[in-house]
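One chain of protein is taken out of this complex; the other chains stay put.
Labels for the chains are A, B and C, by order of writing; each one numbers its residues from 1.
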Amino acid sequence: MFKDYNPSDKKTFQVMNEEGKIVNKQHMPEITPERLLKAYKDMLFARTADLMTVSYQRQGRIYTYPPNYGQEAIAGAAGAIMRDQDWMVPAFREMGAMLAKGVTLKELFLYFMGNEEGSNFKNAKNVLPISVPIASQYVHATGIGYSIKYKKENSVVYAFVGDGGTSEGDFHEAVNFAGVWRVPVIFIIQNNQYGISTPVKVQTASESLAIKSIAYGVKGIRVDGNDFLAMYKALRESADICSKGEGPVLIEAVTYRKGAHTTSDDPTKYRTKEEEESWDIKDPLKRLKSYLIKEKLWSEKMEEELLPQYKQEIDRQFVEAENFGEYKAEDVFMHHYAETPDDLKEQLSQYNRFLQWRETRIKNEAKK
Amino acid sequence: MFKDYNPSDKKTFQVMNEEGKIVNKQHMPEITPERLLKAYKDMLFARTADLMTVSYQRQGRIYTYPPNYGQEAIAGAAGAIMRDQDWMVPAFREMGAMLAKGVTLKELFLYFMGNEEGSNFKNAKNVLPISVPIASQYVHATGIGYSIKYKKENSVVYAFVGDGGTSEGDFHEAVNFAGVWRVPVIFIIQNNQYGISTPVKVQTASESLAIKSIAYGVKGIRVDGNDFLAMYKALRESADICSKGEGPVLIEAVTYRKGAHTTSDDPTKYRTKEEEESWDIKDPLKRLKSYLIKEKLWSEKMEEELLPQYKQEIDRQFVEAENFGEYKAEDVFMHHYAETPDDLKEQLSQYNRFLQWRETRIKNEAKK
Amino acid sequence: MKIMNMVNALNDALDIKLADDKSVVVYGEDVGVEGGVFRVTEGLQQKYGVERVFDSPLAESGIVGSAVGMAVSGLRPVVEMQFCGFIYPAFNQIISHASRMRNRSRGKYETPIVIRMPYGGGINALEHHSESMESIFGHIPGLKVVVPSTPHDAKGMMISAIESNDTILFMEPKRIYRAIKQEVQEGKYTIPLGKANVLSPGSDVTVVAYGAMVREVQRAMVMAKEQGISVELIDLRSIYPIDKETIAKSVKKTGRVITVTEGPRTYGVASEISQIAVEEAFLHLEAPPARVTGFDTIVPLPKGEYHYMQDPYKILYEIERIVKY
Partner (left out) sequence: MKIMNMVNALNDALDIKLADDKSVVVYGEDVGVEGGVFRVTEGLQQKYGVERVFDSPLAESGIVGSAVGMAVSGLRPVVEMQFCGFIYPAFNQIISHASRMRNRSRGKYETPIVIRMPYGGGINALEHHSESMESIFGHIPGLKVVVPSTPHDAKGMMISAIESNDTILFMEPKRIYRAIKQEVQEGKYTIPLGKANVLSPGSDVTVVAYGAMVREVQRAMVMAKEQGISVELIDLRSIYPIDKETIAKSVKKTGRVITVTEGPRTYGVASEISQIAVEEAFLHLEAPPARVTGFDTIVPLPKGEYHYMQDPYKILYEIERIVKY
């Protein structure tokens, strides 16, 4: 497959077309109907959660949030493939994959409510927290890859970045180190066409993002990132390559950010309605759903029945997050070092003395 | 030429073989015999100066110095092509090119004697000072390229980096920005096989360094960097490409650092005598000399007559640098800002008061 | 005169200098079409074209490094770091080149660059969006670091910064980007960089602050006044160079000084102001120079940020303490 879709040939790997028809039988992934259905449902859950998160934000119940809308097939396929022992190194737009790895929605909500506890993924193995400084997480993936190789473990690292992120020096250093060290890392570029308002053509004059793999002597491929089957197949093969010690692999997943960059962003400033609509027909969920319906694995009715359950579950977790409890002064000071230095402890005591003073003072003010 | 030597084809552009025979007539550059002879003499001067600098260092008359030995054809060809209005953005191993741009040996000596005045190139136009932080200068080149394009000037930027430097994030950002901005910059990678003790295969798994051009959508070529004619031709064509607004260009110049990394380095720790000898026959000066002698433009005798003159001139400039004069306290404080802030002035006064005190004290001590 | 907030005032300054001087170019992430995530560069690309106001690739080292190249070759780049937490990839270019090129070349080259950057907390932002690490930058020889606290100052200081031949880190207190409106002079005017501003004279204690902290101090002063404490408020305006003279004069008068900053405590700006106070006014001091600063912790995410941030009460607490000392 990597031979057939050499990035120098400017081809984009697709299995299913925009109507959900298999157009590339040869590369149809092996996947059981049950697994496929589960993947669809997970994507549906993630999309529902994502859309609800945006409305929670509108209600002022969480802070800034980066929507995943339109990009779910990438995280969905990764989520369907990653095993417990595999590592996930997220950027910040891969909700579905994080959920698949065992991160809970409650945790993610807590994070977007502005609480670090939301990144203390209690039941998820081997998932790093969301990384805000663009592309900086990519070098971590390379390091984890080194650990795996060093300890001769049977794991693979799934690392995420955006198209904008490919411009950062860390993107270069990460993939280059990984190429030299031959570590089992799948570098996934989510090319959603924009970095905030900046179109990908302002990021690079490169013919594609996949072709950058050549600069590092690693395998690369350009995939239709809205085609779940193609993403699944590409990741599956990449994982095999990594497991054989022939990694790393660089995947450009071509997609579109249908929503705003974050809830603070207004895309009408920099892109047209026509452009947005042209991507509507490529929607990753619609496509997989058409396929599943054709295969009689799914129906509109089943979806209608499922959605309310999902919404209820999502809301339940949201409310749980809202009731998480207060952020104490101690919480500011802990977890900076294995053992909190005396001076930090003293700063906390000072602060507590101040809090007491303020309480008294405000009480006295109120009395007047 | 760039088509014939597409970096994907793994070819290395050569015009003259190791015996100084033209093996690629088709791509023989247009260059007058006089120009060619001058270039050879400049390279000879640079090599002589370089070797003498190493021995000045051994005599303890300068500090750490990075020898150019073996790499002279790259700087020589750039030196032969750069015009006054062109910019040179050096790394630290391009003596010949700096001299060609009008930097004096005296200045370079002064610099390696540890005086910033050595980077205040009095008669040289558009040459940046030596840049020590690896690859950091590459982004400057891109910015200068932007200026040139913005002001619609007829200039080209010649930027230098080593093979090791291609691993740094700044290499990536520089060439990538330049690709997007379409600026007239020739990025020259001097692949001398090592970054200190680290061989190029530890730097990258990329098939070549030239092929990295693909990642930025810019033209690239791999050139025999010990072949003056090939370097001259590649740079000439690159300059034309830049002048037509079709730059940037990335050139990998394959060469070998025949000397130590710096005068503090001992290459026997990390490479073999055999390897070193295998590069002796590729020596850039030997090759061009063989060609010139065959063409009856040069003779051993002429060289023997010239060398003592060169040595004398080099020594004259060295002694001038040695006699440059003392480094005054004021010199430490000046040139930090357009106008020296009060506090810096005060620090200087304080220091002067201390100097006086110390003088008195030492005098008194001596009296005892 | 025109009523402006700080965003308007900065935009106005950029507009004036772009009109004034063809060598000024403005670029960075999303500063073109989008007009910057805080809209400081809004409308400028439309007015001056994509060659002068443009989006760069997403790479801070590339942005500052290319600005160094532009500056040595005759342009005056004004570049934006999108948030305070994202300047670090450019750290090497700032400390190794932008602040050194003049000295390294003994004056042959200079780097008139303005690096603009919103900084500071209080807006419930994501991680890395709320930091105040100005003392790190103030420690870099060859760099100037300035912070305005009002729309009027922002405009005048930005014009000075663009006209300066030095590299200037221009830190914009994003918490008060739109919170303070005031009458701002139209057209061009400059405010010298490096001079502090005595905002209100007082006799009991000197409070040194800058950026968004000035407003917090002003609020604390209202409460202090009720208790009969007279505060002299100095807006530092320049983190480096520091206007020692103004500080020394004030501390000699009041005998007491508190510095209010947002950044971490240890090795922060406050310690330097205290050092200046002891060096310049030791015999006048009636209490140890004090500080109201962030903790030596990472700025907490929004739910915990209020613990970390300075507010009028924290300042008042310290004012009362020092006056009673």
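The working rule: a contact is a pair of C-beta atoms (placed from the backbone, for glycine too) under 8 Å apart; a residue touches a chain by one contact, two chains touch by 3 or more.
Being a predicted model, the structure only gives us computed values, none of them experimental.
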Left-out chain, listing which of the shown chains it touches: A, B, C
Residue touching the undisplayed chain, where the options are C:Asn124, C:Gln182 or C:Thr266: C:Thr266
Absent-chain contact - pick from B:Gly164, B:Pro184 or B:Pro248: B:Gly164
Of C:Gln82, C:Thr150, C:Thr167 or C:Ser274, the one touching the omitted chain in the full complex: C:Ser274
Omitted-chain contact residue, chosen from C:Arg100, C:Arg116, C:Lys174 or C:Arg237: C:Arg100
Missing-chain contacts mapped onto subunit C: 61, 85, 88-89, 91-92, 95-96, 99-100, 103-104, 127-128, 133, 135-136, 138-142, 240, 242, 263-264, 266-272, 274-275, 278-279, 282, 287-291, 295-298
Touching residues (missing chain, whole complex) on subunit A: 87, 89, 116-117, 119-121, 126, 128-129, 131, 133, 136, 138-148, 150-151, 169-170, 173-174, 176-177, 180, 334-338, 341-344
Residues of subunit B in contact with the chain not shown: 63-64, 111, 113-116, 132-134, 164-165, 167-170, 195-198, 202-204, 264-265, 269-270, 327, 329, 331-333, 336, 343-344, 347-348, 351, 354, 357-358, 361
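By our rule, only the chains that are shown with their structure count from here on.
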Remotest chain, subunit A as reference, centres from CA atoms: B
Distance between chain centroids, defined by C-alpha means - subunit B, subunit C (Å): 40
Distance from subunit B to subunit A - Cα centre to Cα centre, in angstrom: 44
Junction residues of subunit B, two or more chains touched: 169-170, 173, 176, 180
For subunit C, residues contacting two or more additional chains: 56-57, 59, 61-62, 89
